[in-house]
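Only a single protein chain was left out; the remaining protein chains are all shown in position.
Labels run A, B and C following the written order; every chain starts at residue 1.
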Amino acid sequence: MTCTCYYLGGMDKVGRKIGLGVLGAGRQGRIHINNIARMIPQAKLVAVADPNRENLSRLGVEGVRLCEDSSEIFNDSSIEAIVIASSTDSHEEMILRACRTKKHVFCEKPLALQIEVIDRCLDEVKNSGIKFMMGFNRRFDPSLAKIRAMVAEGKIGRPEIIAITSRDPNPPHLEYLKVSGGIFFDTTVHDFDMARYIMHDEIDEVYATGNNLFSDEIKACGDLDTAITLLKFKKGALGSINNSRRAVYGFDQRVEVFGSKGLLTAHNVKETHVEHKDGNGCHMDKHLYFFTERYQESYLYEIMHFIDALLNNTEMPVTGRDAKISVLLSMAAKKSFEENRPVKVDYSSVS
Amino acid sequence: MTCTCYYLGGMDKVGRKIGLGVLGAGRQGRIHINNIARMIPQAKLVAVADPNRENLSRLGVEGVRLCEDSSEIFNDSSIEAIVIASSTDSHEEMILRACRTKKHVFCEKPLALQIEVIDRCLDEVKNSGIKFMMGFNRRFDPSLAKIRAMVAEGKIGRPEIIAITSRDPNPPHLEYLKVSGGIFFDTTVHDFDMARYIMHDEIDEVYATGNNLFSDEIKACGDLDTAITLLKFKKGALGSINNSRRAVYGFDQRVEVFGSKGLLTAHNVKETHVEHKDGNGCHMDKHLYFFTERYQESYLYEIMHFIDALLNNTEMPVTGRDAKISVLLSMAAKKSFEENRPVKVDYSSVS
Amino acid sequence: MTCTCYYLGGMDKVGRKIGLGVLGAGRQGRIHINNIARMIPQAKLVAVADPNRENLSRLGVEGVRLCEDSSEIFNDSSIEAIVIASSTDSHEEMILRACRTKKHVFCEKPLALQIEVIDRCLDEVKNSGIKFMMGFNRRFDPSLAKIRAMVAEGKIGRPEIIAITSRDPNPPHLEYLKVSGGIFFDTTVHDFDMARYIMHDEIDEVYATGNNLFSDEIKACGDLDTAITLLKFKKGALGSINNSRRAVYGFDQRVEVFGSKGLLTAHNVKETHVEHKDGNGCHMDKHLYFFTERYQESYLYEIMHFIDALLNNTEMPVTGRDAKISVLLSMAAKKSFEENRPVKVDYSSVS
Partner (left out) sequence: MTCTCYYLGGMDKVGRKIGLGVLGAGRQGRIHINNIARMIPQAKLVAVADPNRENLSRLGVEGVRLCEDSSEIFNDSSIEAIVIASSTDSHEEMILRACRTKKHVFCEKPLALQIEVIDRCLDEVKNSGIKFMMGFNRRFDPSLAKIRAMVAEGKIGRPEIIAITSRDPNPPHLEYLKVSGGIFFDTTVHDFDMARYIMHDEIDEVYATGNNLFSDEIKACGDLDTAITLLKFKKGALGSINNSRRAVYGFDQRVEVFGSKGLLTAHNVKETHVEHKDGNGCHMDKHLYFFTERYQESYLYEIMHFIDALLNNTEMPVTGRDAKISVLLSMAAKKSFEENRPVKVDYSSVS
């Protein structure tokens, strides 16, 4: 909604363009391909690589090289930066190759599920001097970004409590579940990042609980379908994250921050603005169905920020450090659940 | 708002009336005195007792005996039932005297802060055969009662998560804080009762955390100003209670139940229904200030239910067992906070 | 909702009380009887008169004389003021007798449907020196009163447009329809008064249109079931009143004032604050059913204002002049509809 001005302003001629390659043309990759190809005048989509020929053959972009072998991207000197949207287990290789070929990296979350892999990647990124951004897209949602800014401006005084509700409309497919790392690595990780982003503070200790209340399939994967995680921040604030993998009324994404001078809430978004009243009461639409709808703008904005940081040689808005901390938090939550006790987050390896 | 029909229907002649005496004419007592004297045709307010002569002298009720000595109430055979709104430390004595003089009892919360005292009272109530109701008024709030009913009707399928937000506009006075038993006994206790009431289930384990984020006075009392308590229910559901003793935007009282087929939310109530839009945005009133405003109707309805149960010789809607369990939950929460670990609730002494 | 403080403060002793008699114990009368007998410490309900013995016999008030002959009220020197809630055709006689017996008058709307009758009554009121208040209860609704106050404070700058939506849940009974004077005298009259009250201005010209869209019964009475009336105010502002005699979703009562610096809206009131989300969308309760629910507080507050004005010897907040102007507006609207042309309101006889 708020990207209007951009769309229109976007008709104006721009100066330098950044040549981009996208790795992965699956569901996530297509979002970025669409935004880069159409919506960002300062970006030029040069090539898309995907080992799955079918993914490529469906793409309707014109003037873009489609390749099964990602080497074509790494070898193309007109490509200054890559967007990694391939499967999680390929991230390490892609990042290391980008480091070697000096291409800047935008990497979809999660960077990796193991701290060792993350450390290896981030070390190499540092040594190579390339720029690196993690795709925590929700930070670029206009409502959530506004809440962060209002907290920073002191609109609610000292933030004391953050309460995040984050429920998916439906569980992911079994294939995905098996490699997702579990609810704390796959779902709560977004909320951990949001909590840090909005509170301008780090989480010191977590206590996580969860259960299998509706899905035997998820249970069979050794994963949870429902979880609540309690947070204690370093500066003393408290928080809670309320997760479920299924909400029949649609994607439920709310953030509320309570402070000494007030309360900020990011409400859900409904499909339309129509209200219907009848003999049974007052009715409105369901929420937007899932992240592709609810967070559509945020995907555009995150790539715009990436391009901006490249053009202006400024710091990336989401760093490898953010990626690492979110995984440390997921690890702590998992451990807390398994041992049914509060767990301190171990920041010893975070620089 | 919804008591309208009652008010109007209330003009009709009624049959038998229950003679009532009220013990305590302080803030809480005055609410009951007002409702009984004016709003409930089936009740006749016979006498009010308060050792504080000033409390009595301010009362504007007519045709009601005002006495400093509560014996006048216990000795009056026209009084069938008493409402105990005196200080918590007098509850035991008043209940035992009511048992001896065979007067039914409506007792303000908390019954007592010690399990031994509660057991002593409830044993005596049982032996004496009088009827006994606890004043968990929020159960009679039309919105909260509706949510409970809708859960019972299966409107949201199996309830999986309850999330309660309960924040006072301002901390109580120091005098009160000192004898309140602390946030878990004074504030969270209401939310524990609400959680049981709405989930139709018992809480098996709690994990409570809290902090002193804004009030040195509360800290000096050895109490907390902010707390989040996590709940695990016997049937597997999860819950959270989010408390603060200060909310600058007014009393914040929300309950949300998430289930396999949907979500139920009781929203806050604003002072008026006026919206004001200007160059800065869209504005509405603050929430109703505190419990006397927000829960006004519930105080009337709880006494109406008490009177109804007496007239029809039916079971009381809130029992001594409810009072005991709520204190057991507060005790578990306090222990959990002190030891920073989840604590199982000990139901061994609950019949 | 907002009467809370009053209820509680109401327990305090008061000084002088005004002795009151109520004429008429039908639906409207019972609202006043209930409020006077129970809710207003400064009022003492001395007697109720109604020629219909059944109406009286149902009343549950104690210590109040119930009489079939209204003379008992006019002859009772302990009665300082009367509330006229008898049938419209009796108003003139009751007012004239009150003038002769020097009892102040609160009169339900409409005073009368003929300007001559109104003038006769108001002349006599003036000559007798009694105080007189008209029962335009909606002026005392907390939301509507707040809007008026905010307009007066300049919160929206110069008021330019008022838009009133006013729809009943169901048409009145045929008996009532026949004597009501028609939709402009029975329904729109409230909205005319509201428009004047909120705009702090007089209506110069009206254009009214209407139709029979759903009720043959109403059509057979020569009345309309649906109407829209357009208003031009003396200071240049415009307005519209949108009426229907049937709204399946409940009483629809909204007022919106648009001004040079913003917009004020009084929204509808729902039965509870519960929201229910499911696979079909988001649902809330219906509006409060009708005026006895929606405007409950306003009936209490109008009598409180009447009593206050008597105790403090101040001006009445709604005058006979207001009653007369509202009828002049209804007459102009009816004429406009009949002749299908805009009609100037004739204020020549208004002092």
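Heads up, the rule we're going with is that a residue touches a chain if its C-beta (ideal position, glycine included) is under 8 Å from a C-beta of that chain, and two chains touch if they have at least 3 such contacts.
Values in this document were obtained by computation on a predicted structure and should not be read as measured data.
Within the whole complex, touches from the chain that is not shown fall on A, B, C. If you put the hidden chain back, the residue from A:I115, A:M150, A:C221 or A:L311 that touches it is A:M150. Touching the missing chain, out of B:R245, B:K270, B:H305 or B:K324, is residue B:K270.
From the options A:K234, A:H276 or A:K344, the residue with contact to the chain not on display is A:H276. Screening C:N35, C:S143 or C:T226 for touch with the missing chain picks out C:T226. Take subunit B: the residues that touch the chain left off the picture are 248-249, 270, 277-287. In the full complex, subunit A contacts the hidden chain through residues 1-2, 4-5, 7-8, 10-14, 30-31, 33-34, 38-39, 41, 57-61, 142-143, 146-147, 150, 155-156, 261-269, 271-279, 288, 292-293, 296. Those residues of subunit C that touch the chain absent from the view are 158, 160-161, 163, 165, 167, 207, 209-211, 213-214, 226-228, 230, 232, 236-240, 242, 244, 246-249, 252, 258, 260-263, 340-342.
Quick note on the criterion: only the chains that are shown with their structure count from here on.
Chain geometry summary: the mean Cα position of subunit B and that of subunit C are 38 Å apart. Our note on geometry: subunit A versus subunit C, Cα centroid distance of 57 Å, whole angstroms.
With each centre defined as the average position of its C-alpha atoms, the distance from subunit A to subunit B rounds to 43 Å. Multi-chain contact residues of subunit B, defined as those touching 2 or more other chains: 261-263.
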